[in-house]
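Heads up, one of the protein chains got dropped from this complex, but the rest are sitting where they should.
Labels run A and B following the written order; every chain starts at residue 1.
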Amino acid sequence: MRGAMAKELLNKKDVERIVSRIAHEIIEKNKGPENICLVGIQRGGVHLAHRIAAKIKAIERVDLPVGSLDISLYRDDINIRRDHPVVRKTAIPFDINGSKVVLIDDVLFTGRSIRAAMDALMDYGRPAAIQLAVLVDRGHRELPIRADYVGKNIPTAKREKIDVQLSEDGFEDNVQLVKAKD
Amino acid sequence: MPESIFIRNGHIIDPSQNIDALGDILIEGGRIAAIELRGAKGKAKTMPVPEGVKTIDATGLHVVPGFVDLHVHLREPGFEHKETIESGTRAAVKGGFSAVCCMPNTSPVNDSDAVTGFILKRAAETALCRVYPIGAITKGQKGEELAEIGGMHDAGCVGFSDDGRPVMNSLIMRRALEYGKAFGTTMISHAEDLHLAAEGVMHEGAASTLFGLRGIPAAAEEVMIARDIILAQMTGGKLHIAHVSTKGSVELIRRAKKDGVNITCETCPHYFSLTDMAVAGYNTAARVNPPLRSEDDVAAIKAGLADGTIDAIATDHAPHHRDDKLVEFDKAMCGISGIETAFALSLRLVGEGVLTMPQLVAALSTRPARIFGLPLGALAVGSAADITIFDASAEWTLDTRQFISKGKNSPFDGLAVTGLVVMTLIEGNIAYSLK
Partner (left out) sequence: MTHKHLISMRDLTRSDIQQILDTAASFKDVLKRDIKKVPALRGKTVVNLFYEPSTRTRTSFEIAEKRLSTDVVNFAVSASSVTKGESLYDTIKNIESYGVDFVVVRHSSSGVPNFIAQHMDASVINAGDGINEHPTQALLDGLTILEHKGSFAGLEVAIIGDIIHSRVARSNMIGLQTLGANVRFIGPPTLLPPQPPPGVKMYYSLEEGLQGVDVIIMLRIQMERMNKSFFPTTADYFIHWGLTGDRLALAASDAIVMHPGPMNRGIEIASDVADGPQNVILQQVTNGLAVRMSVLYHLSGGEHNA
């Protein structure tokens, strides 16, 4: 899918600065790191969640709990898709009751994944608040969902794709806009 | 008095007289009045035709003795929802059969002259072809006591069988073969050892393992044929084996004939047209007893027909109601409604080089008639004008919805075949015409 049709939007340095800024914003908005836990949405949000947690630890010297959440079983398109996505690991080994949960994803698009993530989260307990941090907001919301922390707003055409690659998966960090094939 | 009919320019085949040539046949008073064959040089040598006689142009068609089916189930009395004598014989004439022998597994069982008389009466009232009843060997077909073979013979039964069931008790089968000698009649064996067959629902082999269905081993048929051959040899009685289906059975019969045992046998079109793989998908239309067998068995059946070990092709026409087949495979009733598809399927043997056309006609007509001593299966001057006319090159597709028989249970639905009966005459009357 890559090559001449793709345009780089964010490079390694951009991603690093965004992670740093979002970490600061989370601490600022919540007036400190107390009672916060981070939950990365499979797959794109998990690595970012760990990076943000590491950044917060560097700033505030506090270890925030980090979990991962697979939303496949909560999707609203199970009846429509012919084959189901692979169900990945959900690991929330801490109590979210009364906590402030920051959901973290790489790209915010229609908002349906976030809706599913919130429903899934509710089956683990009753958080005091849920906030959302995304690396890229590409518009085209179909549900009334908004992010609290945004890395970069990137207007896109619906048929285009945003491709996020991270070093944890063996690439150099980058975010690309891939034009739709005609 | 049926009108006179002149059949012109057909390809006449009568194995009983070694006739295989173009020619004409004149029918008068329900009998064959004259046959005129073309000379060796193919010159037309037509006979003078009386004025105003109905002429059938048989150019391009074969003209043969009417087929004789040794084995059908007409279901009447007792199972009229599956078939009646009327619907079964109507289907028979469409299939080219001018005579059928009906099995006694009706309700009540045909084990007395009273039931035989009833069947003959109903046939006289409603049948479109000749009906020859086969009486039961044992009372109620229970296999315990001999039925009134003498009385049934006098009433018109041409042979005896417990078909549908075997005669498991060897002593009873011995007695039947012996007693039958007094009447010159034939005991027809449905060869199946019920214990070996156990709960089998299809042939025991690779296919039954594949489909997860209990199997009936070939041995279940073969052990009974071996027994019956020995009993026939011992008693000197006349034995006919019904629906032969396995390689081992053919070999046993071949050797028995060589040894001079008074034995004849038949097979059915499904045993040389399909294998046990036809059960795939748990297709209840393919459930039949004996079951469809393996490729080796099919090849052996064809070889048995080719060398004359197998005397006749019978249909074992077994119509069933839709409800009897629209069930779990192991609850489905056994049987194929086959009388309307038999000819086209059998004609394939000629195309494959297994039989010549005269041999095919013999297997469908001349030889079956001989087995029960019926005055049929020949086109001799003076014999009854039972004639089948067919088009050996007509292409059509078997369609169970078009079946005349009440039974639409056939695994051949949708099959493209060649060979179509265009007319069946019985005693000079047109019992069936394609047009």
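Please note the rule applied: a contact is a pair of C-beta atoms (placed from the backbone, for glycine too) under 8 Å apart; a residue touches a chain by one contact, two chains touch by 3 or more.
This is a predicted model, so every value here is computed, not measured.
Engineer: With touch as defined up top, name the shown chains that contact the chain not shown.
Structural biologist: A, B
Engineer: Using the touch definition up top, pick the residue from B:Val53, B:Val327 or B:Val381 that touches the left-out chain.
Structural biologist: Hidden-chain contact among the options goes to B:Val327.
Engineer: Which is it among A:Lys31, A:Arg61 or A:Arg82 that touches the chain not included here?
Structural biologist: A:Arg82
Engineer: Write the list of chain A residues that the hidden chain touches.
Structural biologist: 70, 72-75, 78-84, 86-91, 119-120, 123-124
Engineer: When the complex is taken as a whole, what residues of chain B touch the one chain not shown?
Structural biologist: Output for chain B: 198, 204, 206, 209, 211-214, 281-282, 323, 326-331.
Here is the rule we go by: only the chains that are shown with their structure count from here on.
Engineer: Can you compute the centre-to-centre distance for chain A and chain B, using the mean CA position of each chain? Integer Å is fine.
Structural biologist: So the centroids are 77 Å from each other.
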